[in-house]
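Reading through the structure tokens given below for one structure.
Complex shown without one protein chain; remaining protein chains in place.
Each chain carries a letter (A, B and C) given by its place in the written order, and its residues are counted from 1.
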Amino acid sequence: MKLMRTLSSVTAVAVMMFTGVTAASAKSTLEIVKERGHVRCQVGPASAGFYNLDAAGDWYGLDVSICQAVAAAIFGDKKKLEIQSVSSQARFTALANGESDLLSRTATWTMSRDTQLGLDFVGVNFYDGQGFTVRKDSGITSAHQLKGAKVCVTTGTTTELNLTDFSRVNDLNISLLAFEDFNVRDDTYLKGGCDAVTADKSALSGNMAAFPNPDAHLILPETISKEPLGPAVRQGDARWFDLVKWTTYALVNAEELGITQANVDDMRANSKNVSVRRFLGAEGSIHEGLGLSKDWAYDIIKQVGNYGEIYEAYIGDGKLAIGISRAGSANALWTKGGLMYSPPMR
Amino acid sequence: MAIVTKQPTPPRPAPLSESSVIGWVRINLFNSWMNTGLTLASLYIVYVAVSGLGVWGFSDAVWVAKDRRECFAISVDGACWAGVVSWIDNIFYGRYPRAELWRVNLGGVLLIVWMAPLWLPRVKAKIFIGLSAVFIYPFLAGYLFTGGDKGIFMQTMVTVAMVCVAGNTLHAMIGVISGRSLPEFLIGFLRMKEASEKNQRNMLLGILSLTVIAAYILQMNWSLETVSWTKWGGMFLTLVISGIGIASALPGGIILALGRRSKLTLIRVLSISVIEMFRSLPLITVLFMATTMFPLFMPEGFVLNKLVQVIIAVCLFYACYMAETVRGGLQAIAPGQQEAAHTIGFGYWKTMGLVVMPQALRVMIPNIVGTFIQLLKDTTLVSIIGLYDILGMLRAISQDTPWRGLYREPLLFGAIVFFIVCFIMSKYSRHLEVKLSTGHKTGNE
Amino acid sequence: MNNDRGNPGEKNMTSTKTSETPAHLASAASSEVIIELNKVNKWYGDFHVLKDIDLTVHKGERIVICGPSGSGKSTLIRCINHLEEHQQGDIVVDGITLDKNLKNICHIRTEVGMVFQSFNLFAHLSVMENLTLGPIWVRKMPKIQARDIAMKYLERVKIPEQADKYPGQLSGGQQQRVAIARSLCMNPKIMLFDEPTSALDPEMIKEVLDVMVELADTGMTMIVVTHEMGFAKTVADRVIFMDEGDIVEENEPNAFFNDPQHDRTKLFLSQIL
Partner (left out) sequence: MDQGRPDVFTAYALKLCDGASPHSGLAPIRLSYESLHVTLWSIIVAANDAETTNKVSALIKPKEHFDFFHDERVRSFLYQFLTACAVGWVVWYLVSNTSHNLEVRGMNTGFGFLTSSAGFDVDFKFIEYIPGQGTYFDIFLIGCLNSLFVSGLAIVGCTILGFFIGILRLSSNWLSSKLALTYIEIIRNTPILVQVIFWYIGVFSFLPTVKNSVDLSFGAEVFLLNNRGLNMASPLPGDLFWLTQVAFVVAVIGVFVLRYWSHKRQDDIGKPFPTLIASSALLAILPGGVYLLTGSPLDWDIPTLQGFNFVGGFSLPPAFLALLFALTIYSAARFAEMVRAGILSVDKGQSDAALAIGMRPSRVMVLVVIPQAMRAIVPPMISLWMDVLKNSSLAIAIGYADVVSLFMQTTLNQAGYAVEIVAMTMAFFMTISLTISALMNYYNKRIQLVER
């Protein structure tokens, strides 16, 4: 009997020791994060341009930069960040039950998600739309010519829904071929297994870059769905919601004010523009509302850079980027015809 | 009249056809038209496999390249192993900080040192070494991997573990050299042989407490940087999950197997229903259930991280597998053993603990190794629910921008790694089966 | 028991050999040779098991082979019905030489019945099915006729009431007798016995030996590997002593037992008598 008793107690203790369990009381998320010493950010299974792993084991991408910005804002150090990757099927439940503080993984902001799944979308950091890639030699120039075609799609995401709606609305009687792994989807498409591939246009152009001969394919002009992608937080903590929202706006605002990672020090020291000084904390007290230090914006831009720099580094035409040009797309600044707009920070 | 042969005829060597190669080939490969057909078909299959894979995988494979574009440049249809080579650290250690990799390697070396005495001849008290490896090593390894500040409990357990591993290694060396155990050696060394039993014991306790205090002081200022579980990954994470899985599946399996055989109706019905339920479910549904339901089971604010959820699910699932192995082992033990134990006055738990279970364990060892291989292979399923184990990492290579679209080579590399590990272990379990000359067919395979 | 095959039923009980006068070696030469081994050699890998064995057996003759274990006596009789393959020399059974030709081998095996030390009854078939399996599938005999023959031989071995039992339900002695009946149902010319009684306890040995003695009286050619010297004395025409792959001594029974020539035989007889 003794043997059994010691056995069970030891295993119980071992399990407790491993969990790093924090019994959080009803404190605010910011307090929990500060107490914990790092931000827990949740991304999905690796997706090029937004969040994927490099050979050294570090995460990089647009969504990862958002998480780094939040960490920089709170702790002044973008490294105080723990990134968890959650499968698409458990992503919303993982956020809802407190495993992570911020969900930043190309989740489309839809009404049902915003109202039914216990979370709030803070804003849009990337405007995307679902499109089609076809072979140039197939002669298809518009999505409406896809009558009776077979289209490859990845399962478990809204792309499936949008394709079915698009086919039903234009009664194209499209038959879909669903894949779990996008590699296999593209491979089947390249081998002629389907006539077109449908996904968010950002992913389409990113994958096309990796085709053996990218210029034999083209992305159809039509966008069959609106895909506003943005980070989301748990419902019920307005202060934390504001903090994340204004961090994302800070990135855009910095680009509007022309503040870049390089010139942020000199801008703070001797810029004459009042909104720049107020933004970088040289004067005024816009930071109190968020419960952060006064040079929260300075830390963000110093360590992460503004929205333009992030976009070019991972999405645009930087070394690690997937080659989606920003000019003329919805992701350009509002001054350049895009939709990226930050409310005044004063 | 009797026919008698006086001298025995001398033995002559076997005729040529029996041992010559041509004879052997003729007998074994081409002795009937059906066999000839089989041989030709087999030769064709071997040729196709070797030439196809060989050419693609080796002759025009690219071993060093900066990114996939360069791979295409060097050889379009060859294998691009460069991606796998550059991702080696991720594949084996996941995102564990590269500066801290020594801790993972140390943990592995400690386990090997700790378990080695079990295979060395003339080492006594192997049961203690085995049990300490299963119950005390996890604390030392746990601290090594997670690091961070140590509570009182953690400090004591780390001290005990350090003393244990030092003692075990010393004990094993002495055992191999001189065939004696550590206490006997110490007594002889300090010429206390003729001293009374009592102060021999006091002396040993004295030495023990001295080492414990020394170890405690040693580990006081020894602190490691915290590495959160989210950074664990690759083969390291697979081994952690399957290691903890097998370590807790055994006791769980024993309890469930005893429950299944117990005379108390309620306990029997409960254990049977638990075992049958988990044995009829696929592991993937149990993992999904764990990731979606466990958070709901937790009280308000109590957050169970995903790795623990997965480990609990794997332990529950494999405890039921192990229960079947244990039941097979128990059935292989002759009922006479139990009756003999009863006749000398043993109660139920003593009979089980001291007579039946040790023998059953000996019979089950090959099957336990078999179940461990199954567990190791099944751990790859955690990649489906988002943990970056070895398979998760291999599938992530195709996302990394320089290696976009590279997914065949990593998958093949993973298959080869698993084949090597599992093949060696299955050969070892067959060797164990022969060595332990376990005639009993437990048939859990 | 009639010897010319193909004539169903056992009307004419003529047998070329009168059973009441024990045939000794001289008169056996008159009847034709049924088994002939010359210069037969066999190896297990490179262990030389049978060394230049020469043996001729006449129709109706009863041979007993004895010797220490490992002397190759079981291998010898297993070579006769090709359960073991010999590498050199040739074996002629009932006029057919044993070689790689499967048809010949099967033909010889139908003429040669064999009884094993561990009975080897078909565990998944009842006693009746065990007995009728051969006649139906090998001799292509109608089921009813096969059943009659089976019942006849079950009565011969005195256990007709066990017909519908399964081998697992019978005692060792009963199983061995069913095994003998199974071989007899094939109407063989020769019966081989490979230590039929060494796996039985004492009182069962007697009931099996009685059946064998009665079978010998019907003039069946028999080669028996056994340690039952009593059986050898009463029934055998010739006793062969083998040692380390050689036929050391061959003699008719009372000469063999009363004054053995070879000292190896003397030593063996002193140990077992």
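One rule holds in what follows: a residue touches a chain if its C-beta (ideal position, glycine included) is under 8 Å from a C-beta of that chain, and two chains touch if they have at least 3 such contacts.
Only a predicted model underlies this, so the values are computations on that prediction, with no experimental measurement involved.
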Taking the whole complex into account, name the chains on display that the unshown chain touches.
-> A, B, C
For the chain that's not shown, point to the residue among B:A73, B:L281 or B:A334 touching it.
-> B:L281
Selected residue (touches chain absent from view) among B:W102, B:F153, B:F189 or B:W349 | B:W349
Chain C positions in touch with the non-displayed chain are 81, 83, 102, 106-107, 109-110, 112-114, 116, 118, 120-124, 133-134, 136-138, 140-145, 166, 168-169, 179, 182-183, 186
Positions on chain A where the hidden chain makes contact | 1, 88-89, 93, 96-97, 116-118, 147-150, 154-156, 160-161, 163-164, 168, 175-181, 183-184, 187-188, 191-195, 235
For chain B, residues in touch with the removed chain | 28-29, 31, 35, 38-39, 41-43, 45-46, 263-267, 270, 276-277, 279-285, 288-289, 292-293, 295-300, 339, 342, 345, 347-349, 373, 377-378, 380-381, 383-384, 391, 407-408, 411-412, 414-415, 418-419, 422-423, 426, 441, 443, 445
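Rule of thumb we're sticking to: only the chains that are shown with their structure count from here on.
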Rounded to the nearest Å, the gap separating the Cα centres of chain B and chain C is 55
What whole-number Å value describes the gap between the mean CA coordinates of chain A and chain B?
-> 39
For chain B, residues contacting two or more additional chains | none
Which positions in chain C touch two or more other chains at once?
-> none
Parts of chain C lying in touch with chain B, wherever the complex brings them together | 25, 41, 43, 45-48, 51-52, 87-88, 243-251, 255-256, 261-262
Which positions of chain B touch chain C when the two form their complex?
-> 1-6, 8-9, 11-15, 17-19
Sort out for me which residues of chain A touch chain B in the complex.
-> 1, 3-4, 7, 10-11, 13-15, 17-26, 38, 44-49, 52-58, 82-87, 89-90, 93-94, 97-99, 181, 183-184, 186, 206-207, 209-212, 320-322
